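Heads up, one of the protein chains got dropped from this complex, but the rest are sitting where they should.
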């Protein structure tokens, strides 16, 4: 069934744009991890609609409530239920859409698949479902950070024709603050302004633009990813491409790598000052043979321009009559600023699931210290689980 | 665990480059489908090493043997075991590699993950594992064709700097013959020659190049893909990105779509002469909201230049000593010609699995004829299962 | 992870005895099925605590709320979220138990497994989790009844030493009314009285008794169950043995069958008046070779005497000090009356999941009318999905 992700750290989500609420169950979470609603709320607030003029004006606080799986501030290892009520629903905006299909949206295909559809706000196809991803993603980030020192950071690297040159971002030292310091979440202030202007340019004309989100992972443990079908890049591709409005995924050299020869493309190995095996370059994007090699994992996700636009378009009605429509309602002129915490969440869910898979299979018995490293960074002595 | 794909039509694969043999189990296959080894051998022969001067010279017939799940030429619905023996193994080629890591290959990360590795021929990371994908892919293609008239065709659209312009390929009428009519599997003869020359240019210097495989699906039933995590493009992305040497995946407008506005990017709906809802353009690549809309599905997969090259490179040995190496053994100068049947197989496995999922959930009860279509094309009256 | 059941009709549950609430997500439900909270409430009320003097006095209405997956009274095919708030929590009852382990209860093993525990009401080990089973079970029953005319009925067949002779129950004509006509849910009034007396006898002394629930399935379609690991009896055994307090499962002749020879035990085949293949006897319990044969499926589930008793017992505290305890709080003197709807629910979840699996694999193509029957009973012409 389509609404669960993960084998060990398993997230099952529910909820539509205009139902009672949205949320998820997190099953298989390690026990004794300090967890409160505020741990989840930070990223939910980065995802929230109505956070700036370049996002949909829908007013939701997206305040989450945890109603199981936590006792006295600690995860108990039993399923964690997270619920966010829908408070600012305007069903009327969608009356027109109960008749006509929005071009390139999910309206038509949900009807084709299910023969029925919750029309308001796009029902299950609404980006509100990503609340059920971002909340557990925040917990996954916390586990990865605590266990292995892993950090996951995404940022906007392209809006329409404004492309942030890769060399202007130092992935070794990129910080959350740099990303959050503007409403488009581009860590380079100069390009951020250009991007905001590009969004403003279409927003005021009821149109929309797409863009690209780049995501990096620092301090990923070595050995994550399970060939041959659950290779790390395959799971990352699935996880990111399951987000609404995506059109492409690439990691490391990506499509551009196809223009190089093997000699140009290969990342030569060397041994660093700590005696660790490293790669001089990182066109592999931190993953080789489907398995993380400890270098920075970097990937890019293409998001199309939002389909719902306030412009006249030819389309058909549910009973196949050709018509014109102008979409009402509140929509993102560009999804990428709010997609940043969504990509981070999906990457975190992949990594924590693969970390637990690797721990179960390859660390059940003592590792081979000649070829392997501990997965876990040094823990302060009196650490509770976290 | 990483070596199974699919929920309903489940493929589990086994085998390394230099073990006893390679193959798979197919579980959940519909019963009473005529199946013989020759049904699988056609695509295995298109995948085979040693098929032309621009592929690895390793001599394997890759003749497959079915030893269960078929009775009197018909699938019985029970697990189908397909086995291909390894006959042309040269372990010696890899003695050097038992010491030094091939840059950008899986040698190092398999050691990091498992603490042990079957060195010869890259062990499980060898492309020979794809036998376990291509054989069941052939059966999946047969089921899709018979049930829904679905056709899956992949071809090489780029080798190194030689990029086949999209407008030179008519996806409506592309045929297998056009693809198979040259050793690089590019349906345009002129560009095929350029591509072969580009491969020859590096092959003779022990180097390698990458490229892109484009894959299309005609007559995909509407409604395939299971939001929110198993959206069709997410499953296709995972399936294709699980193939060896991949670096990127995109569908429909892909990364290029991010340069368009919503108004430019949207595919307007219209009603065709048969009263069916169609899209005027297909930047959606046949998938909207994670669900197939019946238009041609098109996607592109980026393959890096082969990592194993006969050129001097700096690397390290298993015990972390910096060294130089020139890879011995027989390797593909460019993987894309042999990747064509591999991409087709993975796309087929995704579609047959999603077809069975859609049939189970949304066709258990009578469909809503106003919004839905039967999944199955008209069957000739006396058809056995196939 | 442990809190999901089913592959096609997938139920994920959450919630503890004293958290915010209990419930589930149902994913993969066929669309366009009329569904309201009252469809679920009937069985939730049969499960509810405080329903009679022979169940725990805890006062909960267990009123459920559906907050997604239904639009205008119809399932949309997207995840259905069902929530029941905990309203009558007495945490104080359990202060003693936060110190001492209740013998034969889950207190100790949850600590051993997770290293932490939601103490009040037994946390996740409380029978309140079964709300997340009984609600989706009611929907599964509705689907099975509508699609195949399948009926699932469980009843109490033993309480302590009071054993209802099998021959006193006519499985062909047993009705829900006969079962619900007394508070112990035994369809034979005379034995019901004896059973109630047996419960009263221990209840007044703070003790408890166990019993057996028998469950039958009429009109199960033929062909359900997926050898070799997901044989129907294996899935039924798992589903029933996952309920709290179970100690044994048997079907058809069960353990008693081991005292017969093959000749005595075998069910001879014959052809009935409608030309259908039937068995003269039904020691196979409606399942042969792991697959339903269309005869009545019958099984028995053993439930131990409730562990939490108001009697002095030797035990240890969480810090391993030997102590004596008398369990406070409100507990069932005998679980079987409330276990009846729980067993029905789990059997329904198994059957609907296997029905969808069978439909996907073996009915994708036209069946072989010589050997197979349609899964679905004749539908009235204008039937919506239901």
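A few notes on this one:
Each chain carries a letter (A, B and C) given by its place in the written order, and its residues are counted from 1.
Note that contacts are C-beta pairs under 8 Å (C-beta built on N, C-alpha and C of every residue); 3 or more make two chains touch, one makes a residue touch a chain.
The structure presented is a predicted model; accordingly, all values stated were derived computationally and were not measured.
Considering the whole complex, the residue from C:145, C:171, C:231 or C:330 that touches the absent chain is C:231. Residues of chain C in contact with the chain left out of this view: 1-5, 13, 101, 103-116, 124-125, 129, 158, 160-161, 202, 207-212, 222-223, 225-231, 233-235, 237-242, 246-255, 257-271, 275, 277, 279-280, 283-285, 287-294, 300, 302-309, 311, 313-316, 318-322, 358, 361-362, 367-368, 370-373. Residues of chain B in touch with the missing chain: 1-4, 7-10, 12-16, 19-23, 25, 27-28, 31-32, 65-69, 71, 74-81, 83, 113-119, 123-124. One chain is missing from the display, and on chain A it is touched by residues 7-8, 28-33, 77-78, 143, 146-147, 227, 355-357, 359-362, 364-366, 368, 379, 383, 385-386.
What we mean here is this: only the chains that are shown with their structure count from here on.
Nearest to the global CA centroid, when each chain is reduced to the mean of its CA atoms, is chain A. A rotation of 180° superposes the C-alpha trace of chain A on that of chain C, rounded to the nearest 5.
Taking the CA centroid of chain C as reference, the farthest chain centroid is that of B. A separation of 26 Å divides the Cα centre of chain A from that of chain B. Residue positions 227, 361-362, 368 of chain B each touch two or more of the other chains.
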